[in-house]
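What follows is a structure written as structure tokens; I'll ask about it next.
Shown here: the complex without one of its protein chains, the others still in place.
Up next, chain A:
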Amino acid sequence: MSWAGPDEILLSTSLAGFLDKKLIVLLRDGRKLLGTLCSFDQFANVVLQGACERVIVGEQYCDVPLGLYVIRGENVVLIGELDREKDELPAHMTCVSEADIRKAEKAEKEARDLKGTMRKRMEFLDFD
């Protein structure tokens, strides 16, 4: 196997340019994981060091620490490089504890499910 030189890395689509950078990885199930890229392969499997899950509910957010993570490539949607000089989140968002964010998450899910069932009931009645 021939190793890509620095010029080739700049022009290619490989994740080599992201090594040792702080990244945000979006997953298919909607989760957002942050971490430093340790390793990757041709399937976009990635190893993240110091990973944490950023849970965002409305105006609240929380970073849940996870440690060393190996992510299977088929679940990866997007890998974004976080710009250190810019704010990662809008200023109006508040950081809360994990317990609070989990409660808020649960409440949001219940509201969404309730909306879903009400809509199904309306559709059944054939209202416009």
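Here is the rule we go by: a residue touches a chain if its C-beta (ideal position, glycine included) is under 8 Å from a C-beta of that chain, and two chains touch if they have at least 3 such contacts; residues count from 1.
One rule holds for everything that comes next: contacts and distances are computed from a predicted model.
Visitor: Which of "MKKS centrosomal shuttling protein", "Phospholipid-transporting ATPase", "Trafficking protein particle complex subunit" or "Sm domain-containing protein" is the UniProt protein name of the chain not shown?
Guide: Hidden chain identified via UniProt as "Sm domain-containing protein".
Visitor: Of A:4, A:52, A:66 or A:93, which one is in contact with the hidden chain?
Guide: Spelled out, the listed residue whose C-beta touches the missing chain is A:93.
Visitor: Using the touch definition from the top, which of A:7, A:20, A:83 or A:126 touches the missing chain?
Guide: If we include the chain that is not displayed, A:83 is the one touching it.
Visitor: If I consider the whole complex, including the chain that's not displayed, which of A:19, A:38 or A:56 touches that chain?
Guide: Only one of A:19, A:38 or A:56 touches the chain omitted from view, namely A:56.
Visitor: Across the whole complex, list the residues on chain A that are touched by the chain not included here.
Guide: Interface residues of chain A facing the absent chain: 11-15, 18, 24, 26, 28, 30, 32, 44, 54, 56, 61, 73-74, 76-83, 86-90, 93.
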